[in-house]
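Here the complex is missing a single protein chain, while all its other protein chains stay put.
Here is chain A:
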Amino acid sequence: MEQSYESAVGTIQRILGLYFVKCLKGGKMSDSDSDDWSEEWIPYSERNEWADIVPIPQDDGEHPIVAIAYSPKFREVFDYFRAVLAHREKSQRALELTADALRLNPANYTVWQYRRDILRALESDLYEELDYLDEVIRDNAKNYQVWHHRRVIVEMLNDSSKELELTEVALERDNKNYHAWQHRQWAIKTFDLFENELSFVDRLIAEDIRNNSAWNQRFFVLKHFGFTSDVVQREIQYTMNRIRVVKNNESAWNYLGGILKYEDNGTGNCHQEVLSFCEELYTSGVRSPYLLAFLIDLYRDQCLQQSNVTESDVLSRKVFNLCNDMSKKYDIVRRKYWQYIAEQFKENLAEK
């Protein structure tokens, strides 16, 4: 009698719960344990196969702070999890229990650790684990623990054949997802998957020329193959072409600066070519702060190396004028910084 009353209440609560979830969805704070899996939920205490387990409550001290008003489901799942862990039970049902616990809190590193211990003890099929993780990562693409678990499983399998696709899917949803990029770089480095990465990067930069993560990946790939003078030359052309399309793109400018450092002595042909390119943009009226900052650096370095006084004066005047323009017109938010750069340059000149 009591049982059926409770289950009726439970049904009503579930319906209400679903209603609230619908109301809250779209908002970030939707109830993490009510999403899409509540309909078939049978409490562990009502499951025959769990009848032998006495759930163990959490010891949160006498006066817990930042206490969470756990839902009954959360509390129960973790009470059973604690019992299983305290009995060192490593079984199929314990594995499934960890999945329930992780669904409620995917950031619980202890549950992930225990899950790995179960997988090892049972010698489970780790390819099934990868499939499970595909789903979990889809729903929690910015969770450190999930990606770490993935890495450990891939290491155990010594098989990285699914990692590029997995991260590609994650990057389709968010092309700057730091976790996905980190995992991708790790897989590429560990299993030597560099071969087709440059075309992947090309595609991402084509899709979003301002994607700083993709530019970073480009640097990562090319550094691996080696910055030969041919590669440096080609990359400078590539980057200048992209800057011609979008002038005010910090990612491309930063990349250009990074590549230029790999030129043999920093004063070779590429340097000249980049300087001409910048001056050409400037003459055509471009006043992007990134262009002007680049020019300031180029002129400053040239000036400090210049022994001819007249040439040096011309260059120093350019630096001061550009710093002044930056602080007054083109980069006002950084005005104090450009004044500082001008002052520093003045000191450098005095020491010259």
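Rule of thumb we're sticking to: a residue touches a chain if its C-beta (ideal position, glycine included) is under 8 Å from a C-beta of that chain, and two chains touch if they have at least 3 such contacts; residues count from 1.
Heads up, the rule we're going with is that contacts and distances are computed from a predicted model.
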item: Absent chain [UniProt protein name; select from "Ribosomal RNA-processing protein 40", "Actin-like protein 6B", "Artemin" or "Geranylgeranyl transferase type-1 subunit beta"]; value: "Geranylgeranyl transferase type-1 subunit beta"
item: Of A:Arg138, A:Arg203, A:Lys223 or A:Arg317, the one touching the omitted chain in the full complex; value: A:Lys223
item: Omitted-chain contact residue, chosen from A:Ile65, A:Val245 or A:Val309; value: A:Ile65
item: Residue touching the undisplayed chain, where the options are A:Trp112, A:Phe200 or A:Phe277; value: A:Trp112
item: Selected residue (touches chain absent from view) among A:Lys162, A:Lys247, A:His271 or A:Arg334; value: A:Arg334
item: Absent-chain interface as seen on chain A, which is shown; value: 27-33, 56-71, 74, 78, 82, 85-88, 104-114, 116, 144, 147-148, 151, 176, 178, 181-182, 185, 210-213, 216, 219-220, 223, 249-251, 254-255, 257-259, 261, 293, 332-337, 340, 344
